[in-house]
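Take a look at the structure below.
Apart from one protein chain that is not included, each protein chain of the complex appears where it belongs.
When the chains are written out, they are named A, B, C and D in that same order, and each has its own residue count from 1.
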């Protein structure tokens, strides 16, 4: 079950802008990949740590520096110096439990996003922070570990005559955000599958932990909702922001991701409605079951208790009792037992009890 | 039960604007019908695929191209080129799970609507996307399959001296939107009928799946609500939009559809209130039934258990016991049994138990 | 129980502005009453249908035309031509299931209100639409049938030196709206009486249909709320509207009706709180009753089952058993029965069971 | 329990501005007290009805006229004429069921407030309307009856060199509003005491009417909330209103009362949370009790029913039965009874039943 992370309080008392990594260290050593491209061509190469940063050639129309692993504060500080990033930006990149947000600085936009990794986790929604810095002609992306989220975009960049190469850093940033939002569709599909499995269990023979499962699903849904909601806000702000870093034609595309995010939120709401209905049906089935047991008990009592009384009566040791000597006494007694039971049953049935 | 469609994730990783049809293919081959009209006359003809697009005569005051079937991406691309549509518009027309929305482009407005087909489905709310592109003198409409939604408007167009012919593409778009919104009234009436049937069942003898039915109805209501709500927003935005494509006198009519959409939403809310009340009554009737069974059980126990004890006592094998030898002993014992039962019953009655 | 009216779908497919009456026909033939007045005098006369409309003298400072019965579309069309009303206004007057609303046209304001008739209905909240068209020097009012709602205003108009005569059509419109809002106070009082009756029943001996009654009341409350809420909005918009048809001094009075509408909404909310509390108390009393029955059952079992066992033991047919031969055996057995019951009772009492 | 007052409908049909007193008449005859003051001194005197109004000397810097008792419409009309009040203001003063509100007129501000009287009522939240008219140099206050609400302010006025005397009518109005808001703190403390008493009862031995008490408390809380909420709005509007009648330095003080009102609302919300939790705990304790009874019943049945069967078996009259002749037969049977009970108990215990 997703828990509140207990790491923030480590940082209490440190000055703001202090570069302390908060979060799990998820990769051995950071990797820096620089992709420089323009309409004419594309060059991809891996940089050798902080030293390699100096060699970045600023003449290419777009430079995209992708960093896997953000726990090395020295390296991050070097990147910060190279691209003139504000200390708070660096701090937010290192503290990997940020909410998705958009912060506008004078020379660049700082975007924090968040992805969930399907392939890796089985039963758990673990999450990685992805930070983007969009500047004039450059784009920095920071991920907690190697992931395939940006791979499709990279493929399209490599394709000969890709339209992506003609467009600037803003369109590349859009393409990456689009890839991040698209990844949520499969997460939600997986949750949808879980909901259906739960539905089948509830309509069949629910196990005792079915409520826990349902509540865990509910919490996963609200966790996702709390991530997608601010991502939608981020995209909406980007679309409306007066920054010249995003061109009008790119903003048109942002409207498209915005619609996707709204779509995601509606699917989440739909799943939540489904879950709420399922819980209701489950709780009612429990109460129906008690109902059935009580009815059976009452029925048994109706049939057997009066008969037992009749038997008890003819088992009394009085000297003079009717029927005892009669040859048919025994059968009469049995008939009496059956008769009383039938009569009671008829009375209750007529009062709509046993149906 | 309406499910979340699992198709969006097919598209993950494709570039935006990629023309991939998302949704069920609902018609064999697309049909294009061009209706050119003006105050002086009207010409309707079916176009022969992409080739026929070239022959569209731009001199008619209003050209309305209606397309049934949107899964042929080549044809869609041809239409896009002919009418200079943005790739995102084409993408949204092909992805048939859009929310209703209004996107303003420089030369045209793009409207996505949604209808539910009553005639076809029995127990299910299936839904089709209808896309409209309203330009200066032309109107494109895209439907997933042949449907009768626009038929009344077409009839009115064909009528001699129809006022529709005198008014422009914007009024035609209004008339089509009006037809789409009007179609919801019968959907809601059908849901209203289902609610009444459910009410009768609940107040009579509810079957075990009554809760599932109720929750399915609830989900259908919230599905409709989630469709009508953004359609209302679309119409409201159209009404307020500064676009010169909609004339002021047409906006006046849009206010009217807006009112209808609000009316629809209120009817949905009313049905939801009704359902909530019904669920409450149903759950209470279940609990009342348990109550009745328990009361019967208690009543039986009150009458028979003490009597059985009396019988047991006189069945003991002690040598010296009172009454045993007396000729009236048996009847006295029976009287005792009855007496104890009556006394207990009286005590419980006085404490308001069995009433 | 108020149902969703199934009449809107009759109109699907008709052009907007088509004059089709939607709703029950509630009066034999429409009646037109023209009241012309000014500071100097007042003339009231009944017009003879459409023909009479031509004879309206436009020189009187204020002309008030009141129409009872709106189902005659020819007559309505004639009125529309005489006062230059927009087709949509006429359509909304004929479709008597409009929400309260305010539509501003160039030369007049169109107001739709709604009243509930107390006198007529017993158990049902039936409702009539009242439409007002406020123009420069004229006021049109349309009612579904004869009602006394406007009678007090008419009386005040007839009074010699009535200040009403000096003020214009806007003040008259205000006075009529005030009368409509005031009428809601008695409706709410009636619902308040019903709530109190329900409270008494619930705290006394609730019948089985008490839940249905409560839910019907709840739905009536939310129906009223959904009518008064938009009426409040209409009055608020009138107050803020820039139209020169309403003078500033009349707007001051509109603020007063606005306060009344807010007051009505608060009373409705208060009643809903009361109902919610009552339902809670009722459901709890049902569960308390089950509790009591189960406790009685347990108590009976505690007393009688151990005693029956003792009796059974001494009824066994073993040859050698203690006490059987003893003269006090019987009484000892009875004492044993009593003793076991008392001991068990004491144990349970000490564990807070039977209290 | 606070009920909806049934008096508004008396007024239906009367023209607006008609001076009809609505509410209980709470004092024998109205009392008018005029307090004229300025930095130099203060004069307090009681006016002799309407006649005394003429003698008010307009030269004092601030004239404060306080009226106890508002049911004498003639007197109210005289006051209205003397201070040029709008008919709607007078009407609102007489109708003592107004919501708190602020109405700005050209020459004065009209404020309606509401107090609850602690001293007088025992079990009921009765409420009085207090109306203020703040003009240039004069302040009118209208109360339904004599109350001590304004006494502290009056004391401070009387004090030699009171800063209050130097400040104008606006500051006096502020001081009175402050006194009214402060009075709510003790009301809420009393409700807090009631909540604590309820908590003790619920955690101890709740009586049967505990739910009714809780719901009454809840309704009192929401009644208070519905009074304090608009009072907060009134103060907020006063603070922001562009009227020159309130000086900027007084507005600074209004911010302070605004904070108090927010504080009050939070305390109400806190109490409501507490009540909701208490209701939950109470309902659960009821259900726990049923649980306990059922468990006892099951335990009794487990122990005694099998034993009774054994006794019954050995009470059968078969000629040849084992053990009957054996001298230890009786004790073996008893051992069997005990054994079966222990075995069943062990089975149920191992399945976590009786713990």
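Things worth noting here:
The working rule: a contact is a pair of C-beta atoms (placed from the backbone, for glycine too) under 8 Å apart; a residue touches a chain by one contact, two chains touch by 3 or more.
Just so we're clear, the structure is a prediction, and the values are computed from it rather than from any experiment.
The hidden chain makes contact, of the residues D:61, D:137 or D:192, with D:192.
Take chain A: the residues that touch the chain left off the picture are 3-4, 6, 8-9, 11-16, 86, 88, 91-92, 97-99, 101, 103, 208, 211-212, 215, 218-219, 222-223, 226, 279, 283, 286-287, 289-290, 292-294, 296-297, 300-301, 304-305, 307-308, 311-312, 314-317, 321, 323-325, 327, 329-330, 333-334, 337. The chain not displayed touches chain D at residues 151-152, 155-156, 163-164, 174-175, 178-179, 182-183, 185-186, 188-189, 192, 196, 203, 252-253, 255-256, 259, 262-263, 266-267, 269-271, 273-274, 277, 280-281, 284, 287-288, 290-291, 294-295, 297-298, 301-302, 305-306, 308-309, 312-313, 315-322, 344, 348, 353.
We adopt the following convention: only the chains that are shown with their structure count from here on.
In a homomeric contact, the two copies may use the same or different surfaces; for chain A and chain B, under half of the interface residue numbers are shared, pointing to different surfaces. Residues of chain A in contact with two or more other chains: 315.
If you draw each protein chain as a dot and join the dots that touch, you get a simple line with two loose ends. Listed by label, the pairs of touching chains are A-B, B-C, C-D.
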